[in-house]
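Right, I'll just put the structure down here and ask away after.
All protein chains of the complex are present and in place, except for one that has been dropped.
In this document, chain identifiers A, B and C correspond to the written order of the chains, with residue numbering beginning at 1 in each.
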Amino acid sequence: MIRSYRQFSGQNLGRLAALSDGIFAVAMTLLVLNIRLPTAAAPHTQEPIWAAGALAAEATVWNVLVPLAPQLLTYLMSFLTLGIFWAGQQTQLNHFSRSDHRLTWIHLVFLLMVVFMPFSTALLAEFITYRLPMVIYWVNLFLLGMLLFISIEYASHAGLLTAEATKEVVAASRRRIIVYQILYASAALLCVFNTYLAIAALVLFQLNSVVVPRIGPLNRF
Amino acid sequence: MIRSYRQFSGQNLGRLAALSDGIFAVAMTLLVLNIRLPTAAAPHTQEPIWAAGALAAEATVWNVLVPLAPQLLTYLMSFLTLGIFWAGQQTQLNHFSRSDHRLTWIHLVFLLMVVFMPFSTALLAEFITYRLPMVIYWVNLFLLGMLLFISIEYASHAGLLTAEATKEVVAASRRRIIVYQILYASAALLCVFNTYLAIAALVLFQLNSVVVPRIGPLNRF
Amino acid sequence: MIRSYRQFSGQNLGRLAALSDGIFAVAMTLLVLNIRLPTAAAPHTQEPIWAAGALAAEATVWNVLVPLAPQLLTYLMSFLTLGIFWAGQQTQLNHFSRSDHRLTWIHLVFLLMVVFMPFSTALLAEFITYRLPMVIYWVNLFLLGMLLFISIEYASHAGLLTAEATKEVVAASRRRIIVYQILYASAALLCVFNTYLAIAALVLFQLNSVVVPRIGPLNRF
Partner (left out) sequence: MIRSYRQFSGQNLGRLAALSDGIFAVAMTLLVLNIRLPTAAAPHTQEPIWAAGALAAEATVWNVLVPLAPQLLTYLMSFLTLGIFWAGQQTQLNHFSRSDHRLTWIHLVFLLMVVFMPFSTALLAEFITYRLPMVIYWVNLFLLGMLLFISIEYASHAGLLTAEATKEVVAASRRRIIVYQILYASAALLCVFNTYLAIAALVLFQLNSVVVPRIGPLNRF
């Protein structure tokens, strides 16, 4: 007997996936809006490249691009972050047989953290030599990981997994989250010395989780 | 015999769901664009954390973040609002066997209200101590609820529901909308005293509808 | 034998629908970004509503909202426009059995016109008492209609329709586009007298195509 709305709400995995893809897509694209171009240069007559001074004139554009470097750096890191967590969430959703009210909301809070990423990134880019933005960025990263961890834990206890998601698969997912969260935390800690160092370490660990020749023992995660 | 375009238009539930997911995704992400960071701080040389004054320098960032608090607060409330209505619409669409011209437009007007939410939110954040923005926000919330109510009423009269959507299910959906709309209206009324009080009550009722230990008799909705 | 890339490219209707839903979703939501709020009012101490002057203080917000009226008006009209064309394209795609290189590009150009709509709308809102923006808006509307017309013509000649899309269905689709384009053009022509008149007529005809009590002979389209 139907007694409560909660019994039949939020079961559609397809729509959760669609909303997630939409939010990831917008967040990934919004990142680039952080990279603000200064507006119009003075008018400039274009001459063939062999004319005297034609190449030197390009310096105008170069001078505009160089100060954008910290924004580009943080942007690339955040795209990497969002890509990693998109792939992680996708893999999890594939292992669920259906969703329920609570699992839906675990993922909505996860998406809230995704949406927050362009803000954390802009803050970091704007104040790249300060430590507080790095800490906020790391908290964002940490919560993304924790919510995926809570999601797989909840789903396996609530019996929402498919038959293919064996104990081994769940254990591997769990292990991966924990190992990488430890790595991310260590990287972020390097901001005690210097924030650029922390960012470099973060990007390195992220790249390792993606495509680059794997650091020996990390190979398995 | 086909006499009119209306007879065969707007029947695809899948595309209505996809458009909805897209609009919710963009609206949820646009909210964060309301949180505008002040631009570049003065250049700042970074020193190890143990250097004299290194921690104190972080105050610059802190002073930037504190005035953003009302924007963050309204942003979180609106994400919650959109999440609740996304889940509500998703649950309804799951119970429809197909759509028709009118049902499609009921949902398009619903989506218009979704799209309006970032505007209501920005207005509330900008003028958080005024009552008119609170009233506009509540009207937005009320119309979202009413349109879902109209949608389930229309669909059940027009025979667009699946077999799984029994009378009990329809009644539970209807009950939930009415109970929460009464709660939201009562919360919004508190702005007679103070708008922060109204916002706190709204968030409390919303959280109750999501995950938090349920307030006794509300348990069933 | 495969001789050219064109023979096997662009056949996936599902992805065309998904891209379309995404673009419509973003365009519909971007419209609201046109409605720019003036930034922060002077700080303001909030008092209970019965305090002297408490209600009068709300005038500050009211004065901010009134000048936004033309933006709101054009925004609502454009949401209506996009909703109508989204439903129209959806109905067409439902009648296609598959796509091909050319049909895909007809719809990509259609989507270009969709993406252009927020620009036309912003131009109209900013210069609402001028005629040129009205003409540009109408051209945008006209091209949207023409591309759907070209699409159904091409698809029926290239044998891309499903069995359900009988000659009657195609004829009804064609008729609807032509009748409404004639109405839109007549409405736009009213800008010879006054642009507000033209906008009012456009909205009226659009509402007729959606839900409102139908104007006698238009009933059939």
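As a working rule, a residue touches a chain if its C-beta (ideal position, glycine included) is under 8 Å from a C-beta of that chain, and two chains touch if they have at least 3 such contacts.
These numbers were taken from a predicted model, which means no experiment stands behind them.
A.B. asks: Take the complete complex as the reference. Which residues in chain C touch the chain that isn't displayed?
C.D. replies: Answer for chain C: residues 1-5, 8-12, 15, 18-19, 21-23, 25-27, 30, 101-102, 104-105, 108, 111-112, 115-116, 118-119, 122-123, 126-127, 129-133, 191-195 touch the chain left out.
A.B. asks: For chain A, enumerate the residues touching the unshown chain of the complex.
C.D. replies: Given the touch definition above, chain A has residues 17-18, 21-22, 24-26, 28-33, 35, 37, 39-41, 43-46, 48-49, 57-58, 60-62, 64-65, 76, 79, 83, 86-88, 90-91, 93-94, 166, 168-169, 172-173, 175-176, 210-211, 219-221 touching the missing chain.
A.B. asks: Touching residues of chain B against the unshown chain: what are they?
C.D. replies: Residues of chain B in touch with the missing chain: 22, 25-26.
Keep in mind that, in the parts below, only the chains that are shown with their structure count from here on.
A.B. asks: Looking only at residue numbers at the chain B/chain C interface, is the share used by both copies over half or under half? Answer same or different.
C.D. replies: Mostly different residues form this interface, as fewer than half of the numbers used are common to both chains.
A.B. asks: Going by C-alpha centroids, which chain is farthest from chain A? Tell me that one.
C.D. replies: C
A.B. asks: Where the CA atoms of chain B average out and where those of chain C average out, how many Å apart are those spots?
C.D. replies: The separation of the two C-alpha centroids amounts to 24 Å.
A.B. asks: What are the residues of chain C that contact at least two other chains?
C.D. replies: 22, 25-26
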